[in-house]
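One chain of protein is taken out of this complex; the other chains stay put.
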Amino acid sequence: MQRTVYTTINKIENPALRNVAEGLARLVLENWLYILVFLLLWRFPYIVASLSDTEVTPRRPTGDSVFWQSVMAQSLLIASLSMSYNLLFGFSGIISFGHALFFGAGGYVTFVVMSQVDGISFYVAVIAAVLASILLSLVAGVVTLRLRGVYFTMFTLAFAEMFFVLAKSGTFRNITGAEDGLLIRDLIPEALNPTPTGDGSRLVMYRYTLIFFVIVFLAIRRYLNSPVGRVMLAIRENEERARTIGYNTFRYKLITMVFAGVIACLTGILLVLWSTDKRIKPDLLSLNYTVQPLLYTLIGGVGTLAGPVISSLGLELGEAYLRDETLRIGSATYEIADLWDLFLGVLFVVVVMVLPNGIVGTWNRWWAERKVKRLEASMQMQQKPPDSAS
Amino acid sequence: MSAAITTAMLEVQNIHTFIGQFHILEGVTVAVPPGSITVLLGRNGAGKTTTLRSIIGLTPPREGQIVFRGQAIQGRPAHKIAQMGIGYVPENRIIFRDLTVAQNLQIAERKKGDLERKADFIFNLFPDLKRLYSLRGGNLSGGQQQMLAIARALVPDNHLLLIDEPSEGLAPVLIEQMMDAIRQLSASTTVLLVEQNFQVASQLAERYVIIEEGVSVHSGLMADLVNDTELIKTYLGVA
Partner (left out) sequence: MNYFKQLSPEHRRSWGLVAAYLGLLIVISLADFGLNTAGQTVFRGLLLGMLVFLVASGLSLIFGLLDVLNFAQGAFLLVGAYVGYQVYEGIGLGAGLSLLAAFITAVVVGGILGTLVEAGLIRPLYKRPIFQIVLTFGLAAILMDLVERYYGPDPKQPIKPPAFLDEKFTLFAQSLSVYRLFIIFLGLAMMIGVFILLHRTRIGIIIRAGVQDSEMVQALGINVRLVFTLVFVLGSALAALGGIAIVPYQGATLEMGNQFLILAIVVVVIGGMGSYEGTAIASVVVGLTRAVAEQLSLTHFNAPVLAETSILLLMILVLLVQPSGLFGREEA
């Protein structure tokens, strides 16, 4: 298949055209799986609509397609958050337990700025949030990145937890709304409000979210293949060695932290837009949003690109699908929704103990081993024929 | 050959040891007859320390056999191996700095009263320790710490002592003392020594094994090695 494509392309006379065609062919042939997944996700609202015989655009009562758009969009955002966490944990060996800070800061800064500064545009507020997350990453990084691993981990946890406490505190009630949070319904730009009110903006917002997810995926992939990313991988393998070679490992780790922080911040803003109650709540800064990407990263596969995505989407969609089901064991019945976190926890523990490389990592290893075996087998085959030929 | 196996206190047979992914020992064989001092010689990083650590079980060998007093001990946990009667004196005189000298010795007891029974013997070898008895280990000088590290291995009844670089970083006067002590204790205990200082090694040991890049390449009587300048030059780099 590949060979036929390239031989066809080689027949093109015009060299410029041939180059373009070759590049395009390589792009498609090397990424066909990703492209296929993207197309499926793009058509996802319509696929659900036709399966469930409901409408893609929200009309009351809202149908399955509208509901699943929201679930899928939020799953994609959790997947983005997990990818940013994996960028730290998996690709850089930075174990941060304060990732929720950057995630929550996105929503908080954006909408606190909007509610405090009259007439400021949403987009300007987003820029302010991004700047804030850069600043926070820099502060956390500069204070602790030079520390031994455990100290760094403890510091990130305490640092993030402090902001959680501040967000909950009654002292700043007129700014943050304390425990009740801040109502943001009127602050969201109409074009970005996915609430089912009758027009097609939810579908548009779904597409924006998908595009954001794709950009995050590509950006991380690009980053890992960039010179900075390569040094980062070297640092993960052996920081001492990277330092002796002459790399300023501190600077690379800081850059990576800022990058992951910005992704988490933007993800947080988008997730707030999708929230049903349209409120910024302290929960956004809680440990939940550190634990979740951590679990998904480990279950999916530390240091794999697809791992966190697969586990995030699989488990988030699975939860949404099974939420209303009940489980019967003997005479007792359990709500799946009640058991889900426990299931997730047990899955996490089992994966950590049994599959240290996660699902995707284990799969990759198995696949690689199989390839090696096949190669060995075919080499043995090739060694024999010359005898018979001569 | 078979006679040697049955009479040896310790028989290390072609062991291979890995640290992480690194293949450190690639076939080390050492025979230690009872009542002798045997020394492992070789350049820095040749695998001498790893050999001792493999015997005591801190870096268990992946292949090969270690027979101690007729029993195969490779693969057993370190504390079980030690309990069979092997004392380990690590390099860099690792004593417990936060504990007093007394506690450093007490911790080595395998049964109650070990220290009481051995106290005279230990203080006879290292009179200084008696004076320093209630001092914190971290406050001792380097030489005193080395004495304590050896003394600690003498508290329980050991058949074999593994001593790693006892003379390292010590002043010449102290080295003399140390050699005296080792000579005295070898009257009752078999010793396997690692020693970089060839002067010290040649005066102390009766037998030697040379390890080169993780492989034991030569062994024999020290008396023969001292006259074999060619061999010394090739493997030890000293004339």
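Order of writing sets the chain letters: A and B. Residues in each chain are counted from 1.
Here is the rule we go by: contacts are C-beta pairs under 8 Å (C-beta built on N, C-alpha and C of every residue); 3 or more make two chains touch, one makes a residue touch a chain.
From a predicted model like this one, the values you see are computed outputs, not experimental measurements.
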Contact with the hidden chain (one of B:I19, B:A72, B:I94 or B:A171): B:I94
Touching residue (missing chain; options A:E30, A:D180, A:E325 or A:D338): A:D338
Identified contact with the non-displayed chain, of B:G138, B:G169 or B:G220: B:G138
For the chain not shown, which residue from B:A46, B:V67, B:A108 or B:I122 touches it across the whole complex? B:A108
Across the whole complex, the chain not displayed is touched by subunit B residues 56-58, 77-79, 82-83, 88, 90, 94, 96-100, 103-104, 106-108, 110, 134-136, 138-139, 152, 156
List the residues of subunit A that touch the chain left out of this view. 93, 95, 97, 143-144, 146-151, 153-155, 157-159, 161-162, 165-166, 169-172, 287, 291, 294-295, 298, 338, 341-342, 345-346, 348-349, 352-353, 356
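Criterion: only the chains that are shown with their structure count from here on.
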Centroid spacing, where centroids are CA-atom means, of subunit A and subunit B in whole angstrom: 55
